[in-house]
Structures are given as structure tokens and as C-alpha cells.
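As you look at this complex, bear in mind that one protein chain is not there, while each of the others sits in place.
Chains here go by letter, A, B and C, matching the order in which they are written, and residues are numbered from 1 within each.
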Amino acid sequence: MELMIAAAVIMVKVILITVILFIVPVPLTWLERKIAGHIQQRMGPMRVGWHGLLQPVADGLKLLTKEDNIPDQSDRVLFKIAPFVALVPPFMVFVAVPFGDDVSIFGYETPLYLSDMNVGLLYILAVAGLEIYGVIFGGWASNSKYALLGSLRTCAQLISYEIPMGFAVIGVVMLSQSMNLSDIVDAQEPLWFIVYQPLGFFVFFIAGLAEAQRIPFDLAEAEGDLGAGYHTEYSGMRFSFFMISEYLVMLTISVLCVLLFFGGWHGVLIPLPAPIWFALKVGFFIYLFMWFRFTFPRYRYDQLMSIGWKVLVPLSILNILITGIFVY
Amino acid sequence: MTDISLLSKGEAGQKLTKELLLNLGPQHPSTHGVLRIMLELDGEEIRGVDTIIGYLHRGTEKLAENFTYTQIIPLTDRLDYLCAPSNNLAYVLAVERLLGIKAPERAQYIRVMMAEMARISGHLLISGALPMDLGAMTTLLYVMREREMIMDLMEMITGARMHTSFCRVGGVREDLPDGFEPRCREFCHVMKQRIDDYERLIAENRIFLKRTRDIGKISGEQAIDWGLSGPCLRASGVNWDMRRDNPYEIYDRLSFEVIVRENGDCYDRWKCRMDEMRESVKLIEQCLDQMPPGPVAVAMPDIAFPLNKITVKSSMEAMIHHFDVSAYGFPVPKGEAYVSIEAPKGELGFYIISDGSPKPLRMKVRAPSFINLQALAVLARGCYLADVIAIIGSLDPVIAEVDK
Amino acid sequence: MSNHPLRELLQRESIQQHCESVYETFGMLTLTVSKENLLALCHLLKHDSALQFNFLSDICGVDHYPQRPRFETVYHLYSIPFKYRLRLKCRFELDEFPPSVVPVWQTANWHEREAYDMYGIAFVGHPDLRRIYMWEGYDGYPMRKDYPLRGYADHYNPFGEARSEKSEGA
Partner (left out) sequence: MYNENTLNKFSREHRWIGVTFFLDLINGLSLTFKYMFSKSVTMQYPDREKWVPYPRHRGHHVLRRDENGENKCVACELCAKICPCNCITVVPYEDENGKRRPLVYDVDMARCLYCGLCEDSCPEEAIALGSVFEYSSYTSEELVVGRDSLLEMDGKTEYPGSVVKARYLPLAQSTVEAQESSGYDWWRFIHRKD
């Protein structure tokens, strides 16, 4: 009986998280357009539903019903699977992401995550790295020079920014003595790690921006020069998969920022339920992403690489050194 | 197992890799119209540029040979559609030079004021579009907001937002409407604050600086050799502004600074436009201050339409002139004239050869965008793919004018 | 707009020997020059320290259809240091084209391509003489006076005029 309940709870949680993750990009697109609108002194979507709330639904329907174009002489198999390959890793990341302390549902004590891995952080970094494959496949299979250039850029960008990102996290791991995310969050109960690790956070956040391919690092789809980068040739549902995966990566980065540096679900001063604190913090980071997008231009490819290798990597190593000196 | 380095080597040891030919445009978000550029790429680096234009060629010059001098005025609007009043002004000045007449003072002030408004409108668009091509979308929306105010003023004066065709040979179409002056002053007031805003948003931004500083550099001599004009030339340190050096209309009565910058890169071309807008606002204010009362068109019924239609009906002679001008146009003395003005994009010249008939024998437009765009091939060589976008943006081509 | 200082400068022997006539029209001095002397004169005008016509504003092709010689190219020069304007004119027949001035001013490149595209003036020695506005393989030179306004009728242009034998060519 115990086993059955445990299995059922896990099933419910899996389904719940999958559904939530599928739905989350929907309000995010609305939010992005609304924020863009207000920053630019216009209204954003207004016509579908109250203040355009149903606009993402309309967009989704449009994408669903759109013709699915597959370019001539493309690698058809790769072209078809690329969006799925890009979509899966962000979902897999959330297996190891805790959203709060243990809660009890119907008298059954359960933690708010799917799997409490003791190498959760490593797992997340590793799985998030898999997203490159979707991008490479998509760019390569399209048989378009724009897509190819876009995917080449993405490749170089993701690979080189994963290094400072991983290094930046080491500081946190050193402080919390654990790679388990809920342990890391618990270690921040007295004081958030941002206080100890400002440099680490800075490197992590910049690298995160690059990982999520947001402005100022959105070279992969730089519409200014590459049209839409690796998903130039995609349309309809396949295109929307890329979009969903992009928003989920953004969400992942925000969640990681909160978990690693901003005390996870631990609030300050105002006692709010843990998931709400968590959501608020994540929301702030998502807003930051969008705010940046509508303020900054983007870097050039070679400048991005030199920032990654010449600035962020040394900084993150310096951060490890400093942390090491202070810890021991 | 084959050594991988052997695979990329040919027989004589040379590399088997070849340049990638990338076709940028004619449908591309950053080419500002239907411009097509064939890029020879080595990785992301540009090896060769071939600019292919003509997708918007409408044969303005051929059409002009079949139009009367009055009918050409709306045609000139369509050249550089961002600053139609400047085009009107240049064309009308050329015809006036041939006719040997000058517009009344008030008309000249109105023309100059509108040309300066057009300059702001043109510069605004490009100084917002360049950051947008580099990713900063918000700048474009902000400049559109102020441009809308200019459009509003234009609609107030002429009744059209873009294709104003307000200048007439020997004057302007109508007098300024009531309530224009306070509105225009309000615009000048707001505009000054707005330029500071744009600079606050983007001018010091390190990313923007990195993307534009030392990109697409051209020296002063080279710029002259390639025929660059306007802000593109002045950004390279050549102190030449036709408004000051060969003053036309009433520019010699207005005081303004000619903005010159030294580096000749994308950033300087952008900044030059920003500062020129400030000067233009000053010019508009001076025009409003100095605007004299009086007629707005020459009292020559055989050239200009009478503003008041009652005069047409009251006298037989006026009626005949009116019909003559409307139906057949007015003859222009035999000869040729080249008149150029300082348009927002550079030297805009109209060369008209008249054979004494009401239609020109030849009308040549010296379109600044056309010449400026030519320099793209020099500027972009050795740059990166993403820089080409910045260079196009900083050269400010309006494809309608490039293709004529 | 006074051109008198310029007129004196142009009266010098070195310049006079290259041009056929000098006259003033609507406030601008005009030199007519034969196509043999064009390039030499352009060099002279650009590099003379008292003139320095370093800016080529415009090159305009003209078709005086019934008259002979039929074609003309008009060069508008500007001297940025001295603020002078000057016009050069060169008349020629269809089979004897003038030299390209690209060696003197780089900017002439596209101007001359335009004149070639519109009038069929094949400048001698132009580095890259291709059509610029019309597409490659376009038949005819649209700005010529004997080219109809609506073009010739073909598959793409049903409203054009029917092509007659005598109208094409010189």
C-alpha cells in the first residue's frame, strides 16, 4: 500500500510538472510581449481577451494549424527530430529541481521535487548541455546557410559558456559542501549565498544569459543578421517547440539563480508560503531577462567568445580561489 | 585511419576549403528595404561584398521626362520617402534656377523649416534603426514615437504624413495653418529632451560602443574619393555642409553648428546624426522666430496656381493662365541647371536639362543614398558578418532613393 | 554665386589646351571637352593645387536623340577646399565611348554603371561594367529617347509597345 501511494504520488508529480512546464511558456510569451509593450510605451497585445490574456492561446492555435514546411534537400529525419531533441533536456532538468520544503498532501509527507539526487547540480548542468544537439541538428538539417551559421554560433556559445557557468557554481558547492540542491538551499537559510558569492553570481548570471540565448547574447537567432538563426526554416509546431524550449531554458536559469544564490524558497521578513517566495524570486529573474532584452543591443560573435574566455573564465577561477581561501 | 589534416589539404598542400557565399536579402530585416548583398564569407569574416540594387527601380528619371514640371513634384516625394520635403525643395530650387525666380521670403522660411523637420525625421529613423539592427529594439520604438509627432505636424501643414509634395515652383502650396506655431514649439521642446533620452539609453552603452566603435572606418580622403556626403562624410572629419558653404534659401540668416567628428566609424556616423538633430531643432525654432508675414507663392499666374480661386473666376486672363498651367504646364527656358542641397542623407542634387518645353529633356537625380551605399563594399571588407548590418545601418541607405 | 575666380583659374594654358570651350550657364561654369582629353583634364582638375576638384558629385548620361553627336556625359565636380562647382560635358557618338574616370574618382564606379545601364554608354576601362538597376540579360537601354515609356511588350510586360525594327540601336 505504501509503495502504491508512493508510486501514485510520483506519477502525479511527474504529470503535474510536465503539464506546468508545457503551460509556463504560454503566460511567459504574454508577459514578454506585455513588458516589451510597456517599456516601449505601447500597450502590447490587447485584442484577444482581457488585456490580451488569451493572445498566447491564439498564437498557439495559429502555430498548431500552420503548414509544416520542410525545406527541399533538407535532412528530413534530423529536421523532424531536432525540435524534440531541443525540447527534452529542459524538461529533464526539472527532475532534479526542488520547489520547496516537504509538504504533506492528504497526510502523506512528500518533498516538492521528483528526485532528490545527491549530484543534482551536476545532473542539471550535464542535461542542460544536451540542448545543443537540438540546435545543431536543426541548423544542420535545414540546408540553409543562415541556419547553419546560427547553429555554429550557438554551438560555440553554449559550449564555451558552460565552462564559466560550471566554475561559478563550484563556489556555491564549496560553501554548502553539497551538490544536492535542497541541501544547498538549506545551507542558505541564515544568509543567501549572493552575499558570499557576488562574483560567482555575476559570472553565473552572465553565463546564464548566454545559455538562454537572450539579449545581449542572442547571436544564435540574431534577427538583425541571421534572420532567425538555427530555426530560420522551421514553421508551425516545430518552431513552437524551439520557442518552448527557449523559454524553459530561461526558466531553468532563473530557477538556478534563485536556488544557488538567492536562498531558494526561504523568504526574508515577510512570511509567505515557500512556493510563493520561490515563484516571486524566479519571476524577478524572468523579468530581469526581459528587461535586458528590451534595453540592450547584442554582442558580436567574436566579442561574445572573448568575453566568455577572457573575462568570465578567469573571473570564475578567481572566485573559486577567493572562496577557497575564505572557506579553509 | 586517415589523418584528418590530410583531408582538408589539396594536392599541392593548399586548403580545399572555400568561401561561403551568403545571399543577404533582398528580403532581410536589416537591409532597410529590398537591398541584396552577396557576401563572400570565410567563417564569419567578410572577404567580398557585391551590392545588388535595382529591386525598387521605378524609373523616376524616365517618368520625369514625360511629366510637366508641376507633375514631377509628387514624384520627388517618392525618392527618399523619409524626408520628402527635402526632395521637393531640391527639385523646386532647380526649376526656379532655370526660371530665374525666387520664392517669397515666407515661403522660403516654411520650406527650410519643413526640410529641417524632414531631417529630424530621417535621422530619427536611422538612429533608431541602427541600434535595432544590433538588437536594441526599444530605441526604434522610442524614435518612432517622436517621428509620429513630426508626421502629425506634417499632416497639419500639408495634409499628408509622408508624401507631402508641399513645395511648388515659386513658393509653397498653402500658408501654415492656424495653431501650428505653438504645436511646433512644443515639439521642439519635447524633442530636445528626447535626444538626451536616446543618448542615455544607448550612446554610452558598452555593447553598442563595442559594436560600432572602429567598425566600418573610413578616412576623410577616402570618403571624399568614394563620394560620401552628409553625416557619413562629416563623421570622417571633413568639414563640409552645403547649408553653410553654399547657402541656399535663407540658411545664411540662421545660425547653426556643423557637426564634425573625427573617427569615421559607425559610432561617429550615428553620433553625428544625433547631434545634427539638436541643431535642426534649433534651426526650426529660429525659423519660427524669424518667420515674416507675406505671400507664400510668387504672384506669377503663368507659373504658380493662384491660392484664391476667386481670382481665377474674376478675370479672363487669370482663367486662361490657370487652364494653361493645369493642362499643359509652364515652359521653362532652354538651359541646364544643377542645384544641390544638404539633404539628410547628403548632397541631393537635381540636374535638369530643359529644351524650352513644359517637360524636361532630362532630369538626373544625384541621390545621396545611392552614392553612400557604394562605399559599403570598401567599409565591409575584413569585417564580420554582424558588422555588415551595423555598416548598412550607419550608411543610412533608403532603397527608394538608391533605386530611384 | 560668383564663379569669377574660377573663370580666371580655368583660363590657364594647361587647362585650356584640354577643353574645347568654357561658358557660364545659370551660374555654373561649364567646360566642354573631347573624350580624348577627358581623363587628362580630370586628373588636372583634381590635382591642381588651386582647384582641387576632389569631389565628383554626379555623372549624368544624356541622350539628344535626333541630334548628332547623340550622347553626352555630364560631370559635376565640386572642390571641397575651395567650394567651387564645375560642370564638364563630353559629347560623343554611340560607337566611340569616353574613358572611365574611375582612376580619378572611385565614386564614378556606380555612376558610370548607371549611365551604362540606362544609355548603353560603355565607358572604356571601367573595372566592373555591369548593369546596375536592370537585371542581367535585360534587352535595351531604357533611358534612351527612342525607348518607349512603357517598355516593349513581352511576356512580363503585356502593356508595352510592340517592338519595331528601326527604333532599336543607334
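Simple rule for what comes next: contacts are C-beta pairs under 8 Å (C-beta built on N, C-alpha and C of every residue); 3 or more make two chains touch, one makes a residue touch a chain.
Everything quoted here is computed from the prediction, not taken from an experiment.
> Considering all chains of the complex, which shown ones does the missing chain contact?
Within the full complex, the chain left out of view touches A, B.
> Would you mind spotting which of B:Ile202, B:Cys232 or B:Cys287 touches the chain that isn't drawn?
Within the whole complex, the residue contacting the unshown chain is B:Ile202.
> Using the touch definition up top, pick the residue from B:Thr31, B:Thr70, B:Thr212 or B:Ser354 that touches the left-out chain.
Final answer for the missing-chain contact: B:Thr70.
> Which one touches the absent chain: B:Arg106, B:His123 or B:His322?
Touches the omitted chain: B:His322.
> What is the set of chain A residues that contact the non-displayed chain in the whole complex?
35, 37-43, 46-47, 291-292, 294-296
> Could you please point out the chain B residues that touch the chain left off the display?
So the residues of chain B touching the missing chain come out as 67-68, 70-75, 77, 138, 142, 145, 148-149, 152, 155-160, 163, 165, 173-174, 177, 179, 183, 186, 189-190, 193, 196-197, 199-206, 278, 305, 309, 312-313, 319, 322-323, 325-328.
One rule holds in what follows: only the chains that are shown with their structure count from here on.
> Could you please state the distance in Å, as a whole number, between where the Cα atoms of chain A are centred and where those of chain B are centred?
From the centre of chain A to the centre of chain B is 44 Å.
> Round to the nearest whole Å and give the separation of the Cα centres of chain A and chain C.
61
> Roughly how far is chain B from chain C, centre to centre by C-alpha average, rounded to an integer in Å?
Here the centre of chain C sits 24 Å away from the centre of chain B.
> Hey, what residues on chain B touch two or more of the other chains?
none
> Two or more other chains touching the same residue: where does that happen in chain C?
none
> In their complex, what parts of chain A are in touch with chain B?
So the residues of chain A touching chain B come out as 36, 39-42, 145-146, 149, 215-216, 218-219, 222-225, 227, 294-303.
> What does chain B use to touch chain C in their complex?
Listed in rising order, the residues of chain B that touch chain C are 53-54, 57, 59, 61-63, 66, 97-98, 221, 224-227, 229, 238, 240, 245-246, 335-338, 340, 347, 349, 351, 353, 361-362, 364, 366, 370-371, 374, 403-404.
> Which residues, counting only chain B, touch chain A once they are in their complex?
Listed in rising order, the residues are 20, 22-23, 28-30, 44, 131-138, 141-142, 145, 201-202, 205, 207-208, 210-211, 384-389.
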